[in-house]
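A short worksheet on the structure shown next.
Missing here is one protein chain; the remaining ones are kept as they sit in the complex.
After this line comes chain A, so read on.
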Amino acid sequence: MYDLFFRKFNEKVALTAEEEAFVKQYLTPKKLRRKQYFLQEGDVCKSICFVEKGALRAYVLDETGDEHITAFALEGWTLGDLYSFIKAEPATWNIDALEDCELILLSKQAHDELLQTMPKYETYIRLLMTDAYMALQRRTTYMISLPLEERYLAFNQMYPTLFQRIPQHMIASFMGLSAETLSRVRSRISNRK
């Protein structure tokens, strides 16, 4: 149930069996079915989720009701509305399951207690956040500076598993493009070869 969680944890910080058991006390195992919400806009994001199995996406709705995908999470990734989680303010993101999921939740309370009591957890979170920040930096740079075809190739290289698994119209939304534009970009790239 916690296999992947601890595998990923140990990649960042090695834990003894006792330390794993200690962390486990704070984790909430939770199943979510396809199309069910993990979080809805307006609610406070009380937990962040680690994906043991399945896939989720985060999106925002604009004033016309159109969805804009802000993030995905596949196995081994962590997702939540971080702003809402840390500040305990209403979330602006919606997060729902694209497939049936097995998640490991970390509540704010559990997170705070672990930060206080376990230096290795603090290291884990620091590395997790640093990785996330670097990914965000790259993604933002690609979004605002690269021409469409290069942007597509860069995203594809950054998230190869995502591109194989997630429907194209969602990838388009994630890249800030319409589905039609994305498919034109893709055909231009394949014509190049």
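Here is the rule we use: contacts are C-beta pairs under 8 Å (C-beta built on N, C-alpha and C of every residue); 3 or more make two chains touch, one makes a residue touch a chain; residues count from 1.
Basically, contacts and distances are computed from a predicted model.
Trainee: Among "NAD(P)-binding domain-containing protein", "Acyl-CoA dehydrogenase", "Cysteine desulfurase" or "Putative hemin transport system permease protein HrtB", find the name that the UniProt record gives to the complex chain excluded from display.
Mentor: For the chain missing from the view, the UniProt record says "NAD(P)-binding domain-containing protein".
Trainee: For chain A, enumerate the residues touching the unshown chain of the complex.
Mentor: 1, 24-33, 36-43, 105, 107, 109-110
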